[in-house]
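Selected chains from the complex are presented in situ; the others are not included.
Letters A and B name the chains as they come in the text, with residue numbers starting at 1 for each one.
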Amino acid sequence: MDEFEIDVLAEPELEDPVLVEGLPGVGHVGKLAAEHILEELDSEPVCRVYSKHFPPQVSVEDGKAELAHAEFHAVETETGPDVVTLTGDHQAQDNAGHYGLTDTFLDVADDLGVERVFALGGVPTGELIEEYDVLGAATTEAFVEELEEAGVEFREDEPAGGIVGVSGLLLGLSERRDLAAACLMGETSGYLVDPKSAQAVLEILQDVIGFEVDFSSLEDRAEEMEEVVRKIQEMEQGNATPSEEDLRYIG
Amino acid sequence: MDEFEIDVLAEPELEDPVLVEGLPGVGHVGKLAAEHILEELDSEPVCRVYSKHFPPQVSVEDGKAELAHAEFHAVETETGPDVVTLTGDHQAQDNAGHYGLTDTFLDVADDLGVERVFALGGVPTGELIEEYDVLGAATTEAFVEELEEAGVEFREDEPAGGIVGVSGLLLGLSERRDLAAACLMGETSGYLVDPKSAQAVLEILQDVIGFEVDFSSLEDRAEEMEEVVRKIQEMEQGNATPSEEDLRYIG
């Protein structure tokens, strides 16, 4: 196996598609958001990326093993432009690997004719929150203004420490390729997998890109999560213990 | 020394051999199982793999030093097909090394004409157990069914976190080479080197492959292990202390 391997699964005709990345990160916000798009809209897998920089691991489903990979899907948004999602269960496991993997993702995006990139993620607040703001960063001033108009928050000194990992590199390496890219980060505690944060990010994204998804299933998951949070708080006060299903929400 | 070095020690005629891998892992189940085959049946070493990805280490036996390596043996099963075992004391020490080393193992397997791969390992339960189930994963549905018929368990969400290391990669990289591969994982506490788990795995393996080994020595070791477990439990209750020989069973 080479350092990076690209398996082309389909070659659909796409028109100025937009890339939406949702790999694992803080609160799994980006992952939840991108996977929600795939659950709600029609899509077909177009490409898989394997790499020696992914963990040496297979996942097992119905007894069948699958080597660690990231996957691109072409999504029919009906009302909006073509969208290509980038999802997966892992990020690169080493420093230089992050750079090489993101370069490979952008090569695939380039082959697919992608003109704009959206990296989705979370920014940890360190505590449970009531209001779910979405913070942003982008490669050009014009893009920053467009996002501000859509309700994205740009605050001085946030995110503290910049943006690390594939979301950050998608911005940095897109900029070096003269490709417009933005990162939308939903505020989240950082303690839980956060459906409310994912929904906040998707609400902005659908306005900016121009598509629509139904949020019912995310809202259901949000209610379940709030139930879990309440139980944990009660548990800490000695009143109840979380079930295994509850624990599904913890990171 | 190159990144990977293959020393060919013998070139026996093998007919559609099956590869059985038992490198160190959880409870050393796979290692015990594969080494038990070598203890019970006639075999000859056919190939050694050295690598910069193995630890920088020599083992010492009778004063003689041996550089870290993995070894392939050709085994005469008498009643069954030719079997090639893959054993050793180490796995790769870094991420990309795991991929490269497993690719090298599969290159050797390919040269030997291997058509099916069995990776043996353990899945930790986190506690001492009475019943020793064997969980599985494979590269094709047909293979999954064949294993299920032989008594291998396929449970949803298990193994949790998939399969990591050379056993997982043997499945993932075999699949990319259109080579049929399966992983058999004996349940084990994860605290001890586990002869009972190794025997459970071998009992399934001999049915699937079609060979036989005697289990007396493994059963003896299992009795010793149970004796050790009893002493540890007594020790924790303040009644006895384990000897150095007892401690041989701890990881």
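Convention: a contact is a pair of C-beta atoms (placed from the backbone, for glycine too) under 8 Å apart; a residue touches a chain by one contact, two chains touch by 3 or more.
This one's a predicted model, so the numbers in the text were calculated from it and none came from an experiment.
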item	value
Oligomeric copy total, full assembly; chains in place: 2	4
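The working rule: only the chains that are shown with their structure count from here on.
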item	value
Chain A and chain B: spacing of chain centres that average the CA atoms, whole Å	37
Parts of chain B lying in touch with chain A, wherever the complex brings them together	92, 95-96, 98-100, 102-103, 136-141, 144, 147-148, 154, 158-159, 161-166, 168-169, 171-173, 175-176, 181, 183
Interface residues, chain A side, partner chain B - complex	1, 3, 50, 52-53, 55-60, 62-68, 93-94, 97
